[in-house]
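Note that one protein chain is taken out, while the other chains of the complex remain in position.
Moving on, here comes subunit A:
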Amino acid sequence: MKDFAFSTAHSVDDAAHAAASGARPIAGGTNLLDLMKLQIETPNRLVSVRRLPRLDRVTVTDEGGVRIGAEVTNAALAAHPLIRQRYPLLSRAILAGASAQIRNMATTGGNLLQRTRCVQFYDMTDACNKRQPGSGCGARMGGNRMNAIIGGSEACIAVNPSDMSVALRVLDATVHVQDATGRVRAIPVASFHLLPGETPERETALQPGEIITEISLPPPPMGVHHYRKVRDRTSYAFALISVGAVADIREGRIVSARFAFGGIAPRPWRVEAAEAAMANRPAEVATIEHACDIALEGAKGYGDNDFKILLARRTLVATLLT
């Protein structure tokens, strides 16, 4: 681990100023510290955003949605009565991730920014364009069981591993950020995580120096909330595939349904056209397979992860029809 300086911010301004001058925000530290120990990340300065005032709460908005402070812990968010009652998808997605101890430390902002678990990204001795632009992609050479089948590029096939983000994507969340000049921006979660293209080192729409302050959700969509996560052991493992969905199915017909996949792409994978193709169709396998055809168009395996294409289809069917 490299030496670093550490300070604690007491206001968003503080934090943004520190960040603008090169400090790296740290919240729960459950991702960043691991990466620093391996020297995958080597910030010179850390600024703790964990204690930022008023960012540790969940409040109701005038439009009937909620605003979630960036420093609300994953544990607190999943257990929050508003979330459990109105956005059970979010609650379930969070509880499907990590372990109780990690969720106690992890925060909403940190979770949204957690980095890929690609094995080659973690191996400092291997090629990784995300970690070291231009060095190549070790995952294409094999050992890519956890990697993306869609949305990746020649340069990078890493997956965004967050369960929470899948739910946020289905729920049409907005990410609120602020910079050192006090400028605030609202970024739809749909455009928050970037596809790798030629620049896999650029992962989000966050600009250097911007601090995530809140995440807002519109009123919940109509329907039953599902989060189904398929993994290599019963708990405490990243998703091979996950499906977040809200489906309004009545009398054998899909009135409306939204869904996003986790575990298969560099960002939560939601394709609105696929959802549209399900609306007002019979709730049966053929309908969902057709939606999957649209959502997974162009999907491709790299050997060890070929199975994810079939698994994604079967998991979506199981999620919506059982």
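Everything below uses one rule, namely that contacts are C-beta pairs under 8 Å (C-beta built on N, C-alpha and C of every residue); 3 or more make two chains touch, one makes a residue touch a chain; residues count from 1.
Methods note: contacts and distances are computed from a predicted model.
> Pick, from "Xanthine dehydrogenase XdhB", "Sugar ABC transporter ATP-binding protein", "Cytochrome c peroxidase" or "Fe-S cluster assembly protein SufD", the protein name that UniProt gives for the chain of this complex that is not shown.
Spelling it out: the chain absent from the display is recorded in UniProt as "Xanthine dehydrogenase XdhB".
> Check the options A:Leu33, A:Ala237 or A:Ala279 and report the residue that touches the missing chain.
Once the missing chain is taken into account, the touching residue is A:Ala237.
> Among A:Arg24, A:Arg45 or A:Arg314, which residue is in touch with the absent chain?
The single option touching the absent chain is A:Arg314.
> Given the full complex, what residues of subunit A touch the hidden partner chain?
1-3, 38-39, 117, 119, 122-123, 125-126, 138, 141-143, 145, 230-238, 240-241, 285, 289, 307, 310-311, 313-315, 317-318, 322
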